[in-house]
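Only one protein chain is missing; all other protein chains are in place.
In order of appearance the chains are A and B, and numbering begins at 1 in each one.
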Amino acid sequence: MAKNRDILVIGAGLAGIEASLLSAQAGRKVYLIEQASYFGGAAIKSEEVCPNMECATCMLAPKQSDILENKNIELMTLSKVTNISGESGNFTVKIIKRARYVSLVDCIGCGACFEPCPVSMDNEFEENMSKQKAIYLACAGALPNVPAIDMEYCLRGKKQEECTACKEACMFDAIIYDDKDEEIEIRVGAIITATGFKLNDSKQFKQYGYGEFENVFNAFEFERLRASNGPTSGIIQSRDGKEPKSIGLIHCVGRDNRGYCSQVCCMYLTKFAHYALDILPGVKVYQFYKELSIPEKGNQKFYHEVKEKGVKSIRAKEIEIIKNGNGAGLKINYQNEKAEKESVDVDMVVLAPYVEPFPGTDELGKLLGIELGNFGFFKTAEFDSVSTIRPGIFVAGCAQGPKFMQHVTTQAQAAAARALNITED
Amino acid sequence: MANNFKPNIIGFLCNWCSYAAADLAGSSKLEVPATLTTIRVMCSSRVDPVHIISAYLQGADGVLIAGCHPGDCHYQTGNYYTRRRFALLHKIMETFKLDPERFRLSWISASEGKRFSEVTKEFAEHIEKLGPNPLKNKPFIE
Partner (left out) sequence: MVKIGLYLCECGPNIAEAINLDKIAEQIKKDNKVAGIEQHKLLCSEDGKKFLVESIKKNEFERIVIAACSPKQHETTFMEVMSSSDLNPYMFQLVNIREQCAWMTPDKEAATSKALRSIRAAINRVRHHDALQQKEIDCNPDVIVVGGGITGIEAALRTAQKNRKVYLIEEQKLGGRLREYGLLFPTMQPAQEFLNKKITEVKNTGQIRVFENSKVKEILGFFGNFVATIENKDREEIEVNAGSVILAIGANPFIPTGLAKYGYGTFDDVYTAAEFEKMTSSNNITTKSGNPPKSVAIIHCVGRKRLGYCSKVCCTNSMKIARYIKEKLNGVKVIQFYKNLCLPDKKYDEFYKKTKEKGIEFLRFSDIEVTKEANQMMLKYKQENDNEDALPVDMVVLSTGLIPNPKTEDFAQMLNIPVDEYGFFKEEHMKLGPISTITEGVFIAGCAQGPHSINDSMVQAGAAAGKILSSLVPGRRLQLETKTSYVSETMCIGCGVCVDICAYGALTIDESKRISVVNEVLCRGCGNCASACPSGAARHRHFTTKQITQEMIEILK
């Protein structure tokens, strides 16, 4: 049987985007599926990307437009793989496309439907730090620029009320209340899985007080606080809206339990220190680290530049975060490099929880018939970190393990090379 | 007079950052002064000082150039050239008896819709205070 030349890419973060663009450029038909209602992955949550502090949106948006405009690429949001059969060169893949309730064809993204919606709910993209309506766009500028209705919360969903507020507001007849989940079947020759990562929920590490003290933030929360299009329009503030005078950045949260270094946190915490010093005059910033992992060109320089601006870096053990008095203030107790007990009072703490596989990686692994490694990331061959044990299925990006964006890009490009090569006659 | 003076401001925006920021300001329904009309260029480095001088000669009350943050230019180094080119503009403006404040160079990234709105509002207000371009309707310069 002739090989199928089409390529399926699962996950539309930086890795999935890059792999799709290269495959399509080679003239192949690409199916790019993304479980969320928007695409772009974790990178679009950042305001800036270290060490060069470039604007993340400016980096991703042109690539995202290329995806949307490319006739060879079919982006399917709110979609997941449900079944895979066949073999390298001839896979049959079933995909479920969840109902969006808004037409991707008719909607022009004017946003007129948000205001009249009576339901207010937490915005997940903003780490629940702001509210959205049941018909929503993940954030300003999210792509595709078409909202989705969350039927869990929409009054028409569980409550079965006859709300038509958004439909009435929409002048383009873009709302489809009877939209249905749709199962489709496609045939492809190769598959690239690029399902990325999430941050561990550090509540289990009680000593850091995450979930207990409101001013202990995790890294994504802090990114969104600094984001121009985020809940505070880029103003770093504690939960009660106050400007923090001091911030403690905690490295390696959960690393010892987990068993690996998450690669990116030393640098992004340094980036956070830069954010803070940049926009909060007089702020005191402390970095509490165990080991400093700042490989890659440019990183050491960036670290030292930021440090020189007045960051206090402390090698610390036995970190514990407690409440400081009656207010919202926090106290960080720790043991310093000289094994002395010390503490500092801060207004805000930011944690760097370990990077773990995106939820559902295990199920997807089963469907794809590929193994997972010790830590639940997709397992790849030694000295060939894009190949799985199953011919025709490749991995790219943080789905293979935590890494900086440059390595996400190279893996995606390398995975595309493999996929293109094995589907060549 | 300052009260009903409606300036005419030209904004050159680079395609990759500042033009996207202006779009984001719009889609976030943030106000941007109607006295600003934008011209899209691929990179801020496409804006030639000659364009700016001729803008003033044609009566522009203010000119804004906005591009990617230094280091972020979509074409590697374009905005560094922009910066250098316009560092000298002040001198030229003075010889034309133009207040250098009528010119603004800003770096606005694609996610900074809010900043686009703020920068342009502040600039427009400032131009309103400065009043009309003194070169306007002075035929002898043409």
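The rule we apply is simple: a residue touches a chain if its C-beta (ideal position, glycine included) is under 8 Å from a C-beta of that chain, and two chains touch if they have at least 3 such contacts.
Small disclaimer: the values here were computed from a predicted structure and weren't measured.
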| item | value |
| --- | --- |
| Neighbouring displayed chains - absent chain, whole complex | A, B |
| Identified contact with the non-displayed chain, of A:A12, A:A36, A:V49 or A:V93 | A:V49 |
| Residues belonging to chain B that touch the chain removed from view | 8, 10, 19-20, 22-23, 25-27, 29-32, 34-35, 37-43, 45-51, 54-55, 58-60, 74-78, 81, 85, 117 |
| Contact footprint on chain A, counting only the chain that is left out | 18, 22-23, 25-27, 49, 51-52, 54, 59, 63, 65, 69, 105-106, 108-110, 112, 145, 171-172, 255, 259-261, 263, 291-301, 315, 337-339, 373-375, 377, 382-386, 401-402, 404-407, 409-418, 420-421, 424-425 |
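One rule holds in what follows: only the chains that are shown with their structure count from here on.
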| item | value |
| --- | --- |
| Distance from the mean Cα position of chain B to that of chain A, given in whole angstrom | 35 |
| Residues of chain A touching chain B in the complex | 47, 52-58, 61-62, 109, 111, 140-141, 145, 227-229, 233-234 |
| Chain A-facing residues of chain B, complex | 16-17, 20, 24, 27-29, 68-69, 71-72, 74, 109-115 |
